[in-house]
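Here the complex is missing one protein chain, while the rest keep their positions.
Chain IDs A and B follow the sequence of writing; residue 1 opens each chain.
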Amino acid sequence: MADLLWRPAPRSRLTAASPPRSPRWRLLPSAIILAVVALVVLIVPLVVELNEQYVDLAIANQPPSAAHLFGTDELGRDVLLRCVYALRVSLTVGVVAALISALVGTAVGALAGSIGGWFDRILMRVVDAIASVPHLLLGIVIVAILRPSLSAVIISIALTHWLTAARIVRSEVLSLRTRPFIDAAIVGGASRLQVMTRHLLPNVAPQVLLATTLMVPHAVWHETALSFLGLGLPPHAASIGNMINDAQRSLLIGGWWMSLAPGLLLIITTLAVSGVSGVWRDRLNPKRRTELTW
Amino acid sequence: MVNLEIDRVSVRFALKGATVEAVNDVSLRIRPGECVALVGESGCGKTVLASALLGFLPGNAETSGSARLGDVDLLAASDHELATTIRGRQIGLIPQSPASHLTPVRTARSQLEEAARVLGGDALQAAERAGLLPEHLDRYPHELSGGMAQRVANALALVGDPWLLIADEPTTGLDRDLVDGLLDEFRRLVDDGHAVLLITHDLAAAHRIADRIAVMYAGRIVEVGPAHEVLDNAKHPYSRGLANALPERDFLPIPGQPPLLTDLPAGCAFAPRCEQATAICEDRPVLTDDPHAVACHRPC
């Protein structure tokens, strides 16, 4: 037989492997930015120590220069170094809070979805009730009860952000548990716990992990907002919110760099996180693109 | 008169570390007023062939050969060309599960009228040809019985007055009565001058309405001919085995399993399962050029 002339099949809009909205071009820059941020945040604090009580009014309010790339603040502290420390705190808060909220959300969603009936209805009304209160307001109340501290901020964010994970897990579990393979497992002698751990949780895990990473930037912003309002970390601690809060006063004397540096770092880092997870989300299931928010 | 000329079409998919040869060197001609059934077990490549004809292959597919409809080669045409001149206008698709093919929130009439606006056909005429009464049209899909939903899907495929209808496993999951009703509808359309390509694993359905049956095995057509000839007087051992496996006949399976499409033998793909295979079967048999054609060195 003669050699066949192969040509690629014409791309159909309906079956194209990469949907047009897939922001794949974001993957590489986002991944590089994330890697750089992670390295800097992990390594710099090992090399350069930040003395949070340090004051040197002789070099206060200096604009960016070779010695201080992002300038100095009103107490003469290096803005870049404080930014690095602040980002570390913010990312820690973001990651830990996102993990806790994913755990709480998965537990609630899995219970509601697998037990169903009245239990499900009551649990989901609780979720609706919490969702109806603005997150920030609820977060402020929780911090106010617990007194501002790192763990209070984390708890406040986690307790207001598990709702998304709970809803995702519940709806996935509800649709999974009517599948014949669950029936087959039951007839095969599986217990409720085995069905949960072998079939339901592993099948929702990718969705939950994705929701968790999408939660990280959200949680970072939340922490920033709490600190900005003076309800987050102690005022001397380096956190992005504290820095932007402090920098407000300096704006009046022309100290733009004190707001710009932490603000830009926050925006770039959170965009990078959502850029990476956004591409992952599209790969996971293009049909689900609208179910999760950026 | 326009025919569909499928000429030496092959489709393969590039996967990591393997190539799936889903359709291999398939030639088939379909004329108006004729129903051709493409029969084979699931995974033999028949749905891939249908997708190729409609331009619905995924991005990692490659094709060779041609499928000519008039002066258009369906395998080389752009998506835009297929969408504006072929799909719905020259080729209608009858889906596998009509109930999920219809939009649940709109009535049959509004869906038909939308299709008519896009394709420039007549919704009411199509509905009538599909055997729908006017009072059925104002129902929502969940208010339609399985048979009625199937007729709405048929009407949708007929709106643009295509001469060729491709039906991919239309009988799966339907009751025997509904299957018979649907097949009779197809027969009526064929007698009206349409051509129907019926893709199915259901030999009984193929036997009931097809003029010609093409039997596909491991991506190749191994036998094609008049329906009753292929079923009652099969020349290829695979077709013969398939016909004999019917519950109204011997009800005995063909021994063995089909080869993997990633690892096809160089010779006859059926030889490992064939009682009559000899050394000659290590060469690939060629489909003969008869009205009842077979690709076998030792036909029954």
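By our rule, contacts are C-beta pairs under 8 Å (C-beta built on N, C-alpha and C of every residue); 3 or more make two chains touch, one makes a residue touch a chain.
Keep in mind that, in the parts below, contacts and distances are computed from a predicted model.
Q: Out of "Putative Zn-dependent peptidase", "ABC transporter", "DNA repair exonuclease" or "2-oxoglutarate ferredoxin oxidoreductase subunit alpha", flag the one the UniProt entry gives for the chain missing from this complex.
A: UniProt lists the chain that is not shown as "ABC transporter".
Q: With respect to the chain omitted from the figure, which of A:77, A:135, A:170 or A:199 is a touching residue?
A: Only one of A:77, A:135, A:170 or A:199 touches the chain omitted from view, namely A:199.
Q: From the listed residues B:135, B:248, B:275 or B:289, report the one that touches the chain absent from this view.
A: The one listed residue touching the chain not shown is B:248.
Q: Per the definition of touch given earlier, which of A:7, A:125, A:179 or A:236 contacts the omitted chain?
A: Answering carefully, the residue with contact to the hidden chain is A:179.
Q: Which residue from A:46, A:66, A:129 or A:187 sits in contact with the chain not drawn here?
A: A:187
Q: So which bits of chain A touch the chain we can't see?
A: Against the left-out chain, chain A lists 179-181, 183-192, 198-199, 202-203.
Q: Tell me, which residues in chain B touch the chain that this view leaves out?
A: 40-43, 146, 172-178, 201, 203-204, 241-243, 245-248, 251-254, 256-258, 260
Assume only the chains that are shown with their structure count from here on.
Q: Just curious, how far off is chain B from chain A if you go by their C-alpha centres, in Å?
A: So the centroids are 49 Å from each other.
Q: How about chain B: which of its residues touch chain A in the complex?
A: So the residues of chain B in touch with chain A come to 10-12, 25, 51-52, 55-65, 75-79, 82.
Q: What residues of chain A sit close enough to touch chain B in their complex?
A: 1, 4-18
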